[in-house]
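Structure incoming, see below.
For this view, one protein chain was removed and the others were kept in their places.
Going in written order, the chains are labelled A, B and C, and every chain counts its residues from 1.
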Amino acid sequence: MTISVAVSGASGYAGGEVLRLLAGHPDVTIGAITAHSNAGSRLGELQPHLHGLASRILEDTSVENLSGHDVVFLALPHGASAEIAAKLPEGTVVIDAGADHRLEDAAAWEKFYGSDHAGTWPYGLPELPGQREKLKGANRIAVPGCYPTSALLALTPGFAGGLLEGNDVVIVSASGTSGAGKAAKVNLIGAEVMGSMSPYGVGGGHRHTPEIEQGLSNASGEPVTVSFTPTLAPMSRGILTTATARVKPGVGSEELRRAWAEAYDDEPFVHLLPEGQWPTTKSVQGSNHAAMQLAFDDHVGRVIVTCAIDNLTKGTAGGAVQSMNIALGLPETAGLNLQGVAP
Amino acid sequence: MTISVAVSGASGYAGGEVLRLLAGHPDVTIGAITAHSNAGSRLGELQPHLHGLASRILEDTSVENLSGHDVVFLALPHGASAEIAAKLPEGTVVIDAGADHRLEDAAAWEKFYGSDHAGTWPYGLPELPGQREKLKGANRIAVPGCYPTSALLALTPGFAGGLLEGNDVVIVSASGTSGAGKAAKVNLIGAEVMGSMSPYGVGGGHRHTPEIEQGLSNASGEPVTVSFTPTLAPMSRGILTTATARVKPGVGSEELRRAWAEAYDDEPFVHLLPEGQWPTTKSVQGSNHAAMQLAFDDHVGRVIVTCAIDNLTKGTAGGAVQSMNIALGLPETAGLNLQGVAP
Amino acid sequence: MTISVAVSGASGYAGGEVLRLLAGHPDVTIGAITAHSNAGSRLGELQPHLHGLASRILEDTSVENLSGHDVVFLALPHGASAEIAAKLPEGTVVIDAGADHRLEDAAAWEKFYGSDHAGTWPYGLPELPGQREKLKGANRIAVPGCYPTSALLALTPGFAGGLLEGNDVVIVSASGTSGAGKAAKVNLIGAEVMGSMSPYGVGGGHRHTPEIEQGLSNASGEPVTVSFTPTLAPMSRGILTTATARVKPGVGSEELRRAWAEAYDDEPFVHLLPEGQWPTTKSVQGSNHAAMQLAFDDHVGRVIVTCAIDNLTKGTAGGAVQSMNIALGLPETAGLNLQGVAP
Partner (left out) sequence: MTISVAVSGASGYAGGEVLRLLAGHPDVTIGAITAHSNAGSRLGELQPHLHGLASRILEDTSVENLSGHDVVFLALPHGASAEIAAKLPEGTVVIDAGADHRLEDAAAWEKFYGSDHAGTWPYGLPELPGQREKLKGANRIAVPGCYPTSALLALTPGFAGGLLEGNDVVIVSASGTSGAGKAAKVNLIGAEVMGSMSPYGVGGGHRHTPEIEQGLSNASGEPVTVSFTPTLAPMSRGILTTATARVKPGVGSEELRRAWAEAYDDEPFVHLLPEGQWPTTKSVQGSNHAAMQLAFDDHVGRVIVTCAIDNLTKGTAGGAVQSMNIALGLPETAGLNLQGVAP
């Protein structure tokens, strides 16, 4: 069975990463490749690393061009995906890499994004409790944000297991600059970012905060509040998230470790590393894997979980393809049996 | 007046940075330059960036070679500085870049360093409340650890002002790899660290934890407990510290900002940036400055302070020279009027 | 048909990259994974990016452990491969990532490597004129050096076409630091290499010089002399080679371009980019592709060819697997249909 797939936003980083993975997917035929500008260009000129697709010509991002495929990946500016999805043929599986359909709470969306809530689609993070079932047979998928992917994988086992306090979660993440997109902005140029680290979106205003709180609250059954601080790191890809939460009285190191191990031992892409081994973002570069480690600091009563992902792979396109596989009933790991690229 | 200075550990990063700063210090004559190995080598071969000192020959690190100077900078392995200091002529100002004399509590030293406490010397971070006075006329100075420098500068104003809760401080820092020293270890080679971030010393065991708690507890007047997680960033120099603490009830954004502004407005080297501007480690590269910004996240009741320093300059050698200036009654900024080197 | 493969030197960069590619090769079963030290360790501890092989235990590099496989990849110190190969069962395909069997001329080997010549095995660069035929059915393969791979791909078409002068070829290459191996040396640590470029092996002494001259002389039919200067670049992977040769009188831009196009148009892994597009090492990161572009500078009468490869992939392991496929009669691209990993 071959699945026909159309990919929009093909000239950007998310679209490029989707194409990279689909090019190696045994069950996929890549159909229309679209971009809202650059229509008519050879893909090889915009994404020279996609050797196998170099001669493909980009088309306009339009309903006509996207129609007629089994699956459509959208990587569009805010507000655009709902409209296009509504016009696509019935039965098309629409996978949105944008934020529009991630949040369940309309008020949270309006507060952080300042526009009307477009609705909620099944959340593309199958490792969350119960989420895999919700993705089976889904024909709408909201790809999680990159930081939330790492943060939710890092802390959900503890909340699902009732081991952590829901107030006062503190998360600090460092991301490679591809997370900011292929935008020509002075603060993102190489001379500015190389050899430097800097924070942004500090103080609770970052849009991934409600998304992280949503996932942890769902796992916990009670509200979880999160302080989230993202920082920009001098590398192209990767996210290292350091997430800490207070541990409930009486919970100890072994119980914590057991909860994470049980949550992930059977997962193909998420790994609690052997004790003593700490995750590096390079170890998951270009792969759909997440590597993490936890430590219980009983001096302060917090568990500290460090989780490494590739922001473009597990954090965006890999998560999207993984969810697509589940939705279509394909082997979940199809096209994603990739080792990390290191060094 | 010219001060004669000897520098040990001259082939390492800390010693090299001390020499770089002293080479431009108007009141200093550099005397003996020593290293425990490499004696007899030209400095230019080991520290090719020190053009003005290229022809100097390294001597043995011995009491004889270090004697006869007004000031001696020590950058030696643990346990070595106390012995050498005790043998140096009376009146020599001894400045120790190592950890041996930073901690006040012998039990904390023994717990984290596993050896006998060597005693406590005046702590070389003059911006701490009351610390400048203690450094005047001092003839022993313990240079702070690099992470503690950034963490203490980040949070002390809030604790000194009684605005923050002392339990549950959470600090995550990212450092350039020079912080690990000039050691040939596989995990530190370029191919391993470039393009990657990774955590280490997670869970409360990092030796800078007691040092940070000491400083914050002193400022607060009450015990402060800290969760500290260091991470390795793909750059040579720089530390970006993200430090959060819970704000006492009733304390708001303006009161917080006022406390930091008052603490630092008259300081030559520590800057609370204008609102809206966030610190970058590149902006303080090679300079003795610390740049910070704070935000009050009232959703979680925490202040988040981000502080950028150069781990080798304000975090080590610059802090050392600054303290030396104070101890000797020189202008505090002598030899340290350096802009950051950016881009 | 499944091919059983043993890989030695599995804890190093070359061995790790071979394993990464073999893990995704449809026709391969990975057998013994060996390392001369680290025997008994879990591979996941030494090569954390190889998720699919994390639980494998490293064995000793011995004839016993390597025997019984269809193919054995060797990544050993100089002088070791010939001995091991001689003892392996008849019919084993032995692929040597080391230098021992690359050179045809014993005198050149002894001059540059200072030991006895171990003999010559078929050279694993199938894109060289006539080389593919020599690899078919081969049971010994010498994997080319990384720099020679890029240099030979860059210039061979011109020499094979009789368009270039053989004396006075000038080549300057920049390589990521993984090319130096996983060695703990001070000059290779991150703090030294990040943010810096430096040359080494300057003046004709670099061991890849005779290898490059060999390939170009073979293509030309006449002796070619090369000035080769390698430089170390602040990145983990990648080689950018800038190769220039004097163009024979009467040869023009179109004729040059035609020679390169004809040489590579039907090659699966080597690409002359469309005019106006210049190669980047990132575009071939982690892939077996080589991208190049040429320009004729008639002001000086030289063609300048720039060629980008990944030193570990096309420059080492990818070239090895590609040659293995040819030797065994498998599709040449099996296991190598990888896009570059960018950004």
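Operating definition for what follows: a contact is a pair of C-beta atoms (placed from the backbone, for glycine too) under 8 Å apart; a residue touches a chain by one contact, two chains touch by 3 or more.
From a predicted model like this one, the values you see are computed outputs, not experimental measurements.
Trainee: Which chains here would be touched by the one that got left out?
Mentor: The chain that is not shown is in contact with A, B, C.
Trainee: Of the residues C:A39, C:A184 or C:I304, which one touches the chain left out of the display?
Mentor: Only one listed residue reaches the unshown chain, and that is C:I304.
Trainee: Which is it among C:A23, C:A39 or C:V172 that touches the chain not included here?
Mentor: C:V172
Trainee: In the complete assembly, which of B:S198, B:N218, B:T241 or B:S283 touches the absent chain?
Mentor: Residue touching the absent chain, from the options given: B:S283.
Trainee: Of B:G98, B:G195 or B:G315, which residue touches the hidden chain?
Mentor: Answer from the full complex: B:G195 touches the omitted chain.
Trainee: For review purposes, identify every residue of chain C that touches the missing chain, sorted by number.
Mentor: 167-168, 170, 172, 174, 176, 191-192, 194-200, 202-204, 209, 225-227, 229, 231, 233-238, 240, 242, 244, 246, 278-283, 285, 293, 295-302, 304, 306, 308, 342-343
Trainee: State which residues belonging to chain A touch the missing partner chain.
Mentor: 13, 176-178, 180, 182-186, 188-195, 234-237
Trainee: Which residue numbers on chain B touch the omitted chain?
Mentor: Where chain B meets the chain not shown: residues 13, 16, 19-20, 23-24, 42, 44-45, 47-54, 178, 182, 194-195, 236-237, 271, 273-274, 277, 279-280, 282-287, 289, 291, 312, 337-343.
FYI, only the chains that are shown with their structure count from here on.
Trainee: Touch graph of the chains shown: is it line, ring, star, complete or other?
Mentor: Complete.
Trainee: Same or different for chain B and chain C, where same means more than half of the interface numbers show up on both copies?
Mentor: Same: when the shared numbers are divided by all numbers used, the fraction is over half.
Trainee: What whole-number Å value describes the gap between the mean CA coordinates of chain A and chain C?
Mentor: A distance of 35 Å separates the two centres.
Trainee: Quick one: report the Å distance separating chain B from chain C, using the average Cα coordinate of each chain.
Mentor: Centres of chain B and chain C (C-alpha means) sit 45 Å apart.
Trainee: Which chain B residues reach two or more other chains?
Mentor: Within chain B, the residues that touch at least two other chains are 176, 191-192, 194-195, 234-237.
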